[in-house]
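The complex is shown incomplete by one protein chain, all other protein chains being positioned as in the whole.
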Amino acid sequence: MAMTIEKTGAAPDLSAIDVEIAPQRKTGAGRRLARLRRNRLAIVGMAVLAVLVLAAAFAPWIAPYPDDVADSLNFDAVLVAPSFEHPMGTDEVGRDVLTRVIFGARWSLAMAAIVLLIAVVIGVPLGLCAGYYGGALEQVLMRLTDGFSAVPALVLALAITVLLGPSLFNAMVAIGLVWWRSFARIAHGQTLSKKQETYVTVARSLGASDFHIMFREILPNISSPLFVSISLNAGYAVLTGTALSFLGAGARPPTPEWGQMVASSRNYLPNAWWPSLFPGLAIFFTVVSFNLIGDGLRDYFSEE
Amino acid sequence: MRFLRRLLNMLIVILFVSILMFVLVRVLPGDPVGAALGEGATKEQVDKFRTQMGMDRPLMVQYAAYLEGLFDGHFGPSLIESRDVGDIVWERLPATLELVICSLVVAIAFGVPLGIVAATHRNGPIDQIGRLCSLTGVAFPQFWAALMLQLLLGAALALLPITGRLSGPPPTQITGLYLVDALLTGNVSAFVDAFRHLVSPTIVMAVGPLAQITSMVRSTMLDELDKPYVSFSRAVGMPRFLIDYKYALRNAFSSTLTLIGFLFPLMIGGAFVVEKVFAWPGVARFGADSILANDYNAIVGVTLVVCLFVVAVNFVTEELYVALDPRIRLER
Partner (left out) sequence: MMVDPVVRLTSLRIDFKTADGTEQVIKDVTLRIDPGEIVGLVGESGCGKSVTAKLLLGILPMPPALVTAGTVEMFGEDLATLPAGQRDALKKFVAYVPQDPSAVLNPSFTIASQMIDMIIWYESDRRLLEYFRKRHRRADVARARDYAAHLLGKVYIADPEYVLRRYSVQLSGGMRQRVLLAMALSGSPRLMIADEPTTALDVTVQKRTIELLKDLAAREGLAGLYITHDLGVAREICARTYVMYAGTTVENGPTGPLLDEPLHPYTRGLVEAIPSLAGGLPKTIPGQVPDYLAPPRGCRFAPRCPDAFDRCRETPRRIDSAAHRQVSCWLYDREGRS
């Protein structure tokens, strides 16, 4: 860590050096560019997500073998390794894996959407009420959330799904039911801190109803952390949902759901690795993109 | 006094969960008895079985009977294995414990130093790699990662066994944790055997928590390192090693501790999947199987045991949290 020092002349005579080295200052454009570069990862995440959404939306048109989605048996092409005709190979009944992976995007995105919808719709109002009213209601609700937190999410969701009857939809509902607790906790904490703000007292003095205060005044102001949480939880929703399907409690064959695909192809490992690899990879990239967006949102909101 | 109150809270939570699970399994649709007895069962057989299991009595009575049984250590008979669930759980618990403990130890032992190094060498190569790993580590679907690891290390490279806890004979049973038992009895071959079998499942289970621990330690350390006492310590000449590991870490660790308490249930959830893929003879695999088979008593029993551990871990981490931060102690 030695310092570098240039030895100037014996008697430093600054008047001889009339030229001052102009220090560099970045222009306004330079600073904006630097800020963008920091959020590069979030942009990557958004790009990946956009690709997924497009794939899901236009699946029937872009998938190479759209008939392979449902029941189709093609014994000639069973377990073909990745090739030009089948870039991701075929699975154990001869269906093109790439097609099913593309269609699988629909299910996973739907899963994330439905789970989050249920969780938010249940959790946020509960948290708002708990924070706003306080007292016994708050205690009961918070104990409830704590109680639910003692059970691992996967376990509870698994139990509920199975008891409802294994299906993808039930799985989504189950995960949503398990997940409202984290949104409730955030909403609760945020409401507690915003409760004392001036605009709340003003609204109350003007005679606004509790409902109005909670949902029209407080809610918009706590939306930032909620959005961050939503995007971060989207990834976990997909992970849990596919795990449930893998265990056999979620999507059933022949639905081209990624977790289910990995489960069915599992028996053909290690030789036929492709029907298990690619769906899992798809899950991975989906979750990564959600996480990148979530991190970007968090940085964005904290910079404000 | 505060200790007792926390203990009471613990018990209430466990009680609550037991009621929840109990009610849940009996109220929701699905008929496990029919499923357990098989397709060919006649209605009389099913009804007889139900009476035997006490399922025709009102819910409250069932629950009371259940609690009574609990005190004796009976969790009720399992439908799949026709033994008492308690016995099954007791037998399979060490396997899961060993896996979860190993994963937790690995996650902490690697995650904390990585986080510290990432913080002290900010934007250096380790930091960049660390941030990349944190990002990807939590995104892997565990079941898929498990399969891929099996594929890679087990099949393709044939470095490690694919499934199970052991290939050879187990060491003498003292704790049920093979690594510990092998060490205690000096059984080197069993130790190596158990170790090799533990590697893959532990990696899969530890990756996510490791990533999160690293990230948490990094950010809390960065906050701490900015504080004035750090520059003061450096100004008076204290070595970086001491400052990082003793001073800053002490203050930064409380958040990490909270994180660990939060991660533990997640890890147990992970065990459900990992044990299935690696055919690990643990409680979680039994739990997954019993849920899929609608085995009432097993579901409730396993869930209760899991909750017990989660609550216990939370309890311990909270106590540690208080012990680490004298300000909380002094406030009381």
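A and B are the chain letters, set down in written order, and residue numbers restart from 1 in every chain.
One rule holds in what follows: a residue touches a chain if its C-beta (ideal position, glycine included) is under 8 Å from a C-beta of that chain, and two chains touch if they have at least 3 such contacts.
What you see is a predicted model, and the numbers here were worked out from it, not measured in a lab.
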Chain B, residues in touch with the chain not shown (by the definition above): 227-229, 231-239, 241-242, 247, 250-251, 324-327, 330
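Here, only the chains that are shown with their structure count from here on.
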For chain A paired with chain B, centre-to-centre distance based on mean C-alpha positions, whole Å: 24
Touching residues (chain side chain A, partner chain B) in the complex: 41, 143, 146-147, 149-155, 158-160, 162-165, 235, 239, 242-243, 246-249, 259, 262-263, 266, 269-270, 273, 276-277, 279-280, 283-284, 287-288, 291-292, 295
Chain A contact footprint on chain B (complex, rising order): 13-14, 16-17, 20-21, 24-25, 28-30, 135-136, 138-145, 147-148, 150-151, 154-156, 265-266, 268-270, 272-273, 276, 287-288, 291-292, 294, 299, 303, 306-307, 310-311, 314
